[in-house]
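Structure provided below as C-alpha cells; questions to follow.
Apart from one protein chain that is not included, each protein chain of the complex appears where it belongs.
Per-chain numbering from 1; labels A, B and C assigned in written order.
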Amino acid sequence: MGKQAELLAMIGVVPVLASVLTAALGPRVLKHRSHWPTLAALGYALVLSIAMLFSMSEGSSYTAGFEWLNMGRMDIPVRLVADPLTAIMLVTVHAVALLVAIFSVGYMHDDPGYARYFSVFSLFVFCMVMLVMANNFLMLFIFWEGVGLCSYLLIGFWYQKPAAAAAARKAFLVNRIGDFGLLIAVFLIWTQFGTLNFAEVFRQLDYRYLAEGKPFDGAIVVGERMLTHAQIVGWPLLTICICLMLGAMGKSAQFPLHVWLPDAMEGPTPASALIHAATMVTAGVYLVARCTPIFIHAPQAQALLAVVGAVTALVAALIALTQNDLKRIMAYSTVSQLGYMFMALGSAAGNPNLATFAVIAAIFHLFTHAFFKALLFLGCGSVMHAMGGVIDLRRIGGLKKLMPWTHLTFAIGAAGLAGIPPLAGFWSKDEILVSLNQASHGSPYGLLFTLILGIAILTAFLTAFYTGRAYFLAFWGPERIPEEAGHHAHESGRWMLIPLFGLAAGTVLVGILFGTPTHLFEHFLTQSESLPKFQAVHGSGMIVLVSILAAGGGAGLAAIFYQLRPELPSRMAQAAWRFYDYSSHRFYLDEILGLILVRPLKGLAAFIQLFDLHVVDGLVDWVGQVPGYLGQWFRPVQNGLLQFYALASLLGLAVFVIVLLAKF
Amino acid sequence: MDKCLLLMMIFAPLLAAVVVLLLGSNQLVRIRQVSLAAALLSLLCALHVAWHYQSATGRTAEEPFASDPAFEIRVPWLSYLPSPSGAPSPSIEFHLGVDGLSLWLIVLTALLMVSAVLISWKSIQTNPSGYYALLMLLASGMLGVFCALDIVLFYIFFEFTLLPLFFLIGLWGGPQKRYAARKFFLYTLAGSLVTLVGLVAIVLSLVGQGQPMTFSLPELARQVAIQPLPGELQQWIFLALFAGLAIKVPLFPFHTWLPLAHVEAPTAGSVLLAGVLLKLGTYGFLRLCIPMVPLASVQIGLPLVGVLATVGILYGSFCALAQTDIKKMVAYSSVAHLGFCMLGLFALNAEGMSGALLQMVNHGLSTGLLFLLVGMIYDRYHTRQMTALGGLNQRMPILGLIMMFTCLSSIGLPGLNGFVGEFLCLSGMFARHPIYAVWGTLGIILGAWYLLTFVMKCFHGPLKEPHVAEGAIIPDMDRRELSATLPLVALCLWIGLYPKPFLDRMKPEMEALSQRIKQAQKVQVYR
Amino acid sequence: MSQAILPNYLIVGAILFGLGAIGFLSRRNLILMFLSAEMMLQGVALNLVGFGGHHKNYQGQAFVIFMLTVAACEAALALALILVLFRNRKTLDVSVWQDLREANQDPVQDESPLLLEPEMTPMHFPRLTPAGLRPDQAASPEEAATRG
Partner (left out) sequence: MGSLFTWVWQHWYVLLPLLLGFLAIWKLLPHARQPQSAAMMGLGAAAIILGGIVLPRATGVHVSWMFDLFFYLFAGAAIASAGAMITQRNPVYAALYFALVILNVCGLFLLQSGPFLAAATVIVYAGAIIVTFLFVIMFAQQSGLAQYDRRCREPLLASLAGFLLMGALLYAINASYQVSPRLTGLVKGLEETVNSAAKTTKLEVKDLMGILRVNDAPIDLLLAEELNRLPGWPEKAAARAKLHQLETQVIAAAANQDTAVLLNLVKEYYSLAASLQHAQQRYTGLLGIPAGMQTQVSPLSRRTEEPGHVAQLGRTLFGDYLLAVELAAVLLLIATVGAIVIVQRPKEAAA
C-alpha cells in the first residue's frame, strides 16, 4: 500500500515540479535547455507508470492524499487512486507525451516562447495524469478544466496570430459548454448520492442494481434523505448520464461540439499531437468508461451516446474527404475516431453484460489511436517544419524522396489509421465493430445498432480513403515545395525522427502484442473493480472480412484517385459539386452555430445593455426625479411671508392638539 | 497587546488621515509614505489576527457569533438609561471582535488598502492630501464594519463608508463624476435608511417580547434563538434589511449605480468599491438577515434572492458581453459574480454560505486585481476602449500574464480562487433549489465568453495601441505596480490550490448558521 | 384663598395666548406683531403664576421673572432689528420682507385697494397757554420777519 501510494504521488508531482521549474528558471537561466526538466520528469514518470502497471496484477487500487475541502456535507479529499483503467491511461499519456516532448525539442528549437511551451506542456501532463488518477468527480472536474486551460494556452501559443487567439477562445468556450454539463452532473451526483467519490457512488448503485431484482419496497438512505429505488434509478440517473455525456462531448469534440478541434490546429503541431489527438480529447472517453456503472442504469443515455458517436464519426469523415490542410484532415480524423470510441461505449445500451467488452473496445481503440494519431501528427509536424509552416496539400507533394524517414513512418501511421492489418488500428477497430455487431443482436436497440454498424463500416471505408488521399497527395507524385520552405526543405533532425520511429514501432506492435491475438489488454482491464462482470464476446469472421474489405477498398480507391488517375477527383468533385461544397465547408456547421447560437446571444447582449441603460436605469432616474416633481407642487407654500409660515405652523399645532385631545 | 490590535487596525488609517490633512498637499512624498505606512500597519495587524485567530469553541445554533475573546473589545458607549441599582444598563457598546465571518474580509480589506495606496501613487496629482485622507477614512470605515459586533456601531460604520467614497468619486472621478457620485450616494443611502428601520425593529421587537434590551449582535442572535420573532414580523424585517443590503450588493434590478460609479471612480476607488464595499451588502445579509430572521430568509429570501441573483448572473454577464469599455465590463461582471455570492448565501446551508463568504473574498481579489490592471492600462494609454487596444501582450508581457491569470481566476478556473467559491455556492444552491443553480451555472459559460473575448481583443493579436506622446516608450509593470498586485495573485493561488485553511476558520460559524436555519424551519413545521 | 382658582387663571392665560396668536398672525405692523407675541408671553406667565399659587411655592413666580428678563432682552434686540429693517425699506410692513420665497414665485401683493383711505385729518397739537410777553412784541423786527 505505502509503496504504491508513493508511486502515485510521484507520478502526480513530478510533472508539475518540472512545469514550475521551467516557468521559474526558463526565460532567464535555462533558455535553450528548457526542455530538460520536462524530458526528465516525463521519462521518470513513464518508468513509474510502467512499474505501476506491472504491480497492478492483483487488480487492486491504491490511494494517497490529503484533505482539500471540508464544509458541511461536502468532503473533498485530494486522493489519488489507480486501477487498471488508470494505469493504462497513465502509460499511454506518459509514453506519447515523452515522445512528443522529444519531438518538440527539434520542432520548437528557435521559438521565443520555448520555455513557456515546455512549462505548459508539463502542466498539461500533470493535469491529464491527475485527471485519470482522481478518485472523485470534483477532482476530475478540476483537472478536466486544467487540461482545458493548457489546451487554451497551447492553441493560443502564438497569440500574435489573430486566428490562433480566436481558436483558443473558441476551444475554451465550447469546452465550457461541455463543462457546464459536467458540473451539473457533479451537483446532481452530490445531491443524489451524498458523495462525489467514484467508489462510493458505484457501490451505492451496485447495491441498488442488485436490489432491483429482488422484491424491493423499502427506501434507501442517501445522505440525509430517504429515496425509493425508482426515484434514483429513474430520471435523476438519466439526467446525470446525459450531463456527463455533454461534458464528454465537449472535451472529446463530439458533434455538434466538435467545432473547436479543427480550429485548435492553430497551435504548435506537437501540442496538437499530444493534446488534440492522443490524450486530452480522449478524456471524454475515459470519463464515460469510468462512469460505466452509472451508464449501465441509463440505457437511453448509452443509446444516445452511440448515436452521437455515429453521427460524429460519419460527419467528420465526410468533411475530412475534401480538406486540403493536412493537419485539418488529421483533426477531423481524430474527431471521427473519437466518434468511433463513443459508438463503442454506447453499444452496451440495454445489454449490461456487454458493457465491459464495450469499454475494453473503446479503451483499446483509445490506446492504439494515441500511437498512430500522434505519429501522424508528428509526421505532419515534420512536413510542416520542413516546408516552412505550409501544409496545404495543393502546394506540397512528392516528398517521398526528400523526407524518406518521415514518409515511411507516415505511411505506417496512415495504414494504422486506415485499419490495414496487422497494424494496431485494425485490431482495435475490429473490436469496436464486434461490439456493435453484438449490440445489433438481441438488445432492445437492435435496429438502431444495425444502422450504427453500417455507419461504422462506411466510416471505416471513408477513413481509409481520406487517409490514403492525404498520404498520396503529400508524398507521391511530382515534387512540389513551397517557397516558404527555404533552406529548411530537408529531412528532419534526430530529435524529431526518434519519436517518429518510436511511435511507428508502437503502431506496428501494440495491436498484435495486446490485442485480439493475445487478449492481454482485455485480461488486464477486466481486473478493474468498477467494471461489471466480463462476458467474452467472440468476433465473427464476417466482421473481420468486412473490416478488411472496407480498409483495403478505401486505401485502394485513394491510390487510384490520387496516384493512378489524378484527373478523377476533380471530375468527381464536379459531378457531385453540391456534396463537395458541403464537405469542404464542413457542412457550414460553424456558420450554422454562429447563426443560431452566437449571433442571437450577442444580439441579446446588445438588447440587454440598452434595456439596462434605458429601462432599468431610466426607472431609477425617474424615481429619483419624483421628489423634484413633488417639490414643484409644494413650492408655492414657500412664499416668503413670515406670517403665512406662522399661520401654517399654528394651524398644524392646533390640529395636532385637537387630535391628541380627541383621544381622551 | 492583542486587545489593542483591532483598535490599532481600525484607527491607524484614521490617524493617518489626520496627519495627511495636516501635512497639506505640497508634501506629496510624505503623504504617500504616511498613507502607505498606515495601510501596512493595518495589514500587519490583520495578518496577526488571522494568524493567531482561534475559533471560539462550543459554538451552537443559539450562539453563532462568539468572537475570539483574545481580540474582543467591549466598552459601554451610549447608555440608554441610568441604572440606579448598579446592574449593567442596556447601552450601545463600542464592541469590536473578530469571528469566522469577518476574519477573511478584514484581511482582504487591509490587503486591498495597500494596493489602493500603491496604485494611486502617481496617478493622483490634484490635491493629494485630501485624496489620501479620504482613502484612509474609507479604510477605517470598512475595517470598522467588519469588526463591529454592536448593531448600532455596525450601522454607523456602514454609513460612514459612504461619505469618503462619495467624495473620492465626486472629486477625483471621470467626466461624469458628479452624476455618478450623487447617484451612488443617494441610491445606497435611500436603501440603507430602510435597513436602519429594520435594525431598530429587531432590537425593539425583541424588547417587546420581554427580552432585556441589548444592541450587541451576539446577544441579539442568542435572544432570537431562544425566542424567534413572529413570522410576519420577520418578513417585514427581512424586507427592510433587504432594501438597503440588496442595493449595496447590488442585486439585479438595483445595480445601475454600480457601473456608473465604477467607470467614473479613480482606480483606487473602483478597487475598494468592488473589493470591499459591495461585500458590506453580502456581509450584512450573512450577519443580520440570516441569523436574526432565519424563517423569513427561507420563506421569502430564498425565492426572492434566488430569482434576482439568477437573473443578475445572466443579465450582468450579457451586459458585460456588450461593453466596449473595459471598466464597465468589469463592473457588470461584478453584478454577475455577486449573483453567485447571493445564490450561495441563500442556499442557507453550510456549503452555500461558506462558498458565498469565500466568493466575497475571491471577488474582492479577482475584481480588485482587474481594476488595478485596468487602471494601469489607463495610466499608460488614457483610454479604456477595447477597440483602441490590441496585442498588448507584446508590449507588456508581465501585465498580460497577470491579466490572463486574473481573468482565469475571475471566470472560475479550477485551481484558482474563483472556482472554489462558485462551486460551493452553486452546489449549496443545487441542494436547496436545483433550478436556480442550473441557471446560475450557465453564467460560468458567459463569464468565460466576455473575459476571454476581452483578453483576445486587447492582449492577443497584432499590436495596436492608441497614439501616445512621441518617442515615449510604454513600460511594463514596474516594481510598485508589481508589489500592488502580486500579493493578491499569491492569495488567489493559495485559495485556489488549498482552500481548506480558509474554510476551516469559518466552518463553526457556517455550521451554526445552517443549524439555525434548520431549527427555524422545524419550528415552523411543528407550530 | 380659593384653591380652584387655578383653572380660571389657566383659562385667562389660554385666552390671552390665543388672542396674541391671532394678533401675531394677522397684523402686519412689525411692532404690533411683536406686542402680540409679548401678549402670548403674558398668557404663559399667568399659567406659571397660577400653578405657583396652586402649589404654594415661588417657582412659578421665579420663572416669570426669568421670562421678564428674556422678554426684555428680546425687546431690545427686536427693537434694534425693527429699526434696521425700517431703515432699509422705510416701512414697518412685514409683508415687504418676503425675499426668502422659493425662486420663480411671484411676490404676494395686496389685491384690492383700501375702501377707506386713511383719513388725513390735520393733526391737532396741544397748545400752550399763552404766558409772559407776546413774542412778536419782544423780538426784533428781523426775527419777526424770519418767523413769518
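Following the convention adopted for this analysis, a residue touches a chain if its C-beta (ideal position, glycine included) is under 8 Å from a C-beta of that chain, and two chains touch if they have at least 3 such contacts.
Just so it is clear, the model here is predicted, and its values are computed rather than measured.
Asks: Which chains here touch the chain that is missing from view?
Replies: A, C
Asks: Since one chain isn't shown, list which residues of chain A touch it in the complete complex.
Replies: 641, 643-644, 647, 650-651, 653-655, 657-658, 661, 664
Asks: Since one chain isn't shown, list which residues of chain C touch it in the complete complex.
Replies: 1-5, 7-12, 14-23, 25-29, 31-32, 34-36, 38-39, 42, 45-46, 49-50, 52-53, 55-59, 61-62, 64-66, 68-77, 79-84, 86-87, 91-95, 110, 112-116, 118-120, 123
Rule of thumb we're sticking to: only the chains that are shown with their structure count from here on.
Asks: Averaging only over C-alpha atoms, locate the centres of chain B and chain C and give their separation in whole Å.
Replies: 64
Asks: Please report how many Å separate the Cα centroid of chain A from that of chain C, as a whole number.
Replies: 99
Asks: What residues on chain A touch chain B, complex-wise?
Replies: Its residues touching chain B are 67-74, 138, 141-146, 149, 156, 159-162, 164-166, 168-169, 172-173, 176-177, 179-180, 183-184, 186-188, 190-191, 601-602, 604-606, 608-609, 612, 616-617, 620, 624.
Asks: For the complex, which residues does chain C have touching chain A?
Replies: Of all residues in chain C, those touching chain A are 21, 24-26, 28, 33, 94-95, 97-102, 104-105, 107-108.
Asks: Which bits of chain A are touching chain C when the two form their complex?
Replies: 635-636, 638-644, 646-647, 650
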